[in-house]
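With one protein chain withheld, the remaining protein chains of the complex are depicted in position.
Naming follows writing order (A and B), and every chain is counted from residue 1.
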Amino acid sequence: MSRPPSSLIRGIGAHIALAGYTAIALFPVAVIVINAFKSRAAIFSEPLMPPTAKSFSLIGFETISSRGDFLSYFVNSATVTGVSLALILLFGAMAAFALSEYRFRGNALIALYVALGIMIPIRLGTVAILQMMVNGGLVNNLLALILVYTAQGLPLSVFILTEFMRQISADLKDAGRIDGLSEYKIFFTLVLPLVRPAIATVAVFTMIPIWNDLWFPLILAPAEQTKTITLGAQVFIGQFVTDWNAVLAALTLAIVPVLILYLLFSRQLVRGLTAGAVK
Amino acid sequence: MSSAKFNRPPSTRWHILVFLTPTLLIYTALMVIPLASTLKQSLYNRVDDTLTFVGFSNFSKLLFDPIWATGFWNALSNNLVFFVIHMALQNPIGIALAALLANPKLRLARFYRTAIFVPTILSFVIVGFVWKLILSPLWGVAPSMLKAIGLGWLFAPWLGREDSALIALSLISVWQFVGMPMILIYAALLSIPDEVLEAAECDGIVGWSQFFKIKLPLILPTIGIASILTFVGNFNAFDLVYVSQGAQAGPNYSTDLLGTFLYRTFFGFQLQLGDTYMGATIASMMFLLILFGVCTYLFFVQRRLQRYQF
Partner (left out) sequence: MRKLFLACLAATAFCSNMARAENTTLTIESWRTDDIAIWQDKIIPAFEKAHPGITVRFSPTAPTEYNAALNAKLDAGSAGDLITCRPFDASLALYDKQRLVSLNDLPGIDDFSPVAKAAWTTDDAKTTFCVPMASVIHGFIYNVDIFSELGLSAPKTNDEFFKLLEAIKADGRFVPMALGTVDQWEAATMGYQNIGPTYWKGEEGRLALVGGKEKLTDEGWAEPYRVLKRWSDFLGDGYKAQTYPDSQNLFTLGRAAIFPAGSWEIGLFSQQAQFKLGAFPPPVASAGDTCYISDHPDIGLGLNAASKNADAARTFLSWVATEEFATLYSNALPGFFALSKHPVKLDNALAKTFLSWRADCQSTIRSTYAILSRGTPNLENETWNASANVINGVETPEAAAKRLQDGLDSWYKPAK
């Protein structure tokens, strides 16, 4: 085995490939952020140039701060995303555990029933959902969004977590049972820590569509005090006038928080993976 | 398979109910009931201004009446192209990136992994906007960059041409979502037991042959999940086309997917009023198609894959 030279070449090759793809992935994001800090004329004359002393402008940020309370939009988005996510993960993991661990009548049927939800966009149920929220007095209340997103996220969460939980060895759980642990204890103290990487994956997957959703905030909670940040940014895209400065500034503001959230989960993901859990 | 070997009598197993109830309750109330009430409408229509049960005549209209069928088959075939491009590019690229990243000796792995996933967390509004800007023939970054490397002639207004718009959009979508299979497969690769790899190394199986002979079979179930998620995602896709080409999915409906076709029909567009009944019919067709795809996968593919599980 002539490992050193070939692994060196392989290492360099891997870096070239990954760095190349990273550039492709980040380039468009960079375009948005750079242009958010430029004047309108400069955006269109030199879209690739970073802002210079001459072209630097904060006009977009000024516009959005005068036309909306972006801090409160952000708090709304964070509340909705955070609470929905917590519910999806907790309830999803519980259901996945029941489906993967126990043999009972209707198990496969329930699994299929829940999986059906992955296949059809919840947006189609809009009218009935809205009616329900109107009757329950939940319009323009963040709870309405939280409930809808929880329902929307559960099928995928159950689907993925069930797959992962099936891979956990039975010996561990059986050992727990012999030690007299209750089924709840087994779930919370033995199983849940083991599927941390899967939970992080589901978290990342379900968080994104919730944060970025435009439709349900528009329908269920369009009021100023419940507006989400994605909906707030959308206001600057008009019928006849599109205020590029404001749009770019709003988009930049919308990217940053979700990026931070992602980085947080991503760290958790790595920790879960390196804990050497699922082995 | 590791299903419980503790088969206690069912009457004592209240915990199953506790584990399942919250999910079933929320899911049924907020998703199943509203969706069912929509899908039910595919069997109804307005006849002489009164709501009438029409059986499957909406479906036959959708499939055979030229006014609807042209749009439907066009959207379906576009959707298939969209899916094929994703399967051919998104998942192989995702696997390749994951394989490179999973090398324990690789430096900067975390940085790469995080950066490559960034497009996936962006909203469609951002993705549509930025790619339109980049590909714009007027201030576009793409034409000037191609010119700079002497390939200026290669540029065309891709998003505006019937023969290239769908492909361009598919590639943008691949760009956006490649992080999904990458993360899933990366997690699966890391969870392969070290003993397995050590044993392989003892047998002299290293590098790419180790990847193809040892790792790939072990991560096949995960690739299966990634594929099925891609399938479901692609056949529900709507937002990217909507934000970049509008609900009319131009040019000349060449980027129309089932999702945009459904949106136009169900909610209406511009002067077109929403048609709840035909909209529900399209939704039901999509649902059946996806259900068929997923069941095919579950019954044929996944059964075989299970054998390799560790």
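Here are a few things to note about the model shown:
The working rule: a contact is a pair of C-beta atoms (placed from the backbone, for glycine too) under 8 Å apart; a residue touches a chain by one contact, two chains touch by 3 or more.
Quick caveat, the model's predicted, so the values are computed rather than measured.
Here the chain not displayed is in touch, across the complete complex, with A, B. The omitted chain makes contact with just one of the residues A:18, A:32 or A:87: A:87. Touch with the chain that is not drawn comes from one residue among A:31, A:142 or A:229, which is A:142.
Counting the whole complex, the residues of chain A in touch with the unshown chain are 40-41, 44-45, 67, 79, 83, 86-87, 90, 126-127, 130-131, 133-134, 139-143, 146, 214-215, 218-219, 222-226, 234-242, 244. In the full complex, the hidden chain is touched by chain B at residues 67, 132, 135-139, 156-162, 242, 245-248, 250-253, 263, 267-275, 278.
Convention: only the chains that are shown with their structure count from here on.
Of all residues in chain A, those touching chain B in their complex are 1, 3, 6-7, 10-11, 14-15, 17-19, 21-22, 24-26, 28-29, 31-32, 43-45, 47-48, 87, 90-92, 94-95, 97-105, 110, 113-122, 124-129, 132, 147-148, 150-152, 154-156, 158, 160, 163, 166-170, 173-174, 177, 182-184, 187, 197-198, 201, 204-205, 208, 211-212, 214, 230, 233-234, 237, 247, 251, 254-255, 258-259, 262-263, 266, 269-270, 273-274, 277-279. Residue ranges of chain B in contact with chain A, taken from their complex: 1-7, 10, 13, 15-16, 18-20, 22-24, 26-27, 29-35, 37-39, 93, 96-97, 100-101, 103, 105-106, 108, 110-127, 129-131, 133-134, 139-141, 144, 175, 180, 183-184, 187, 190-191, 193-194, 204, 206-207, 221, 225, 229, 232, 236, 238, 259, 262, 266, 279-280, 283, 286-287, 290-291, 294, 309-310.
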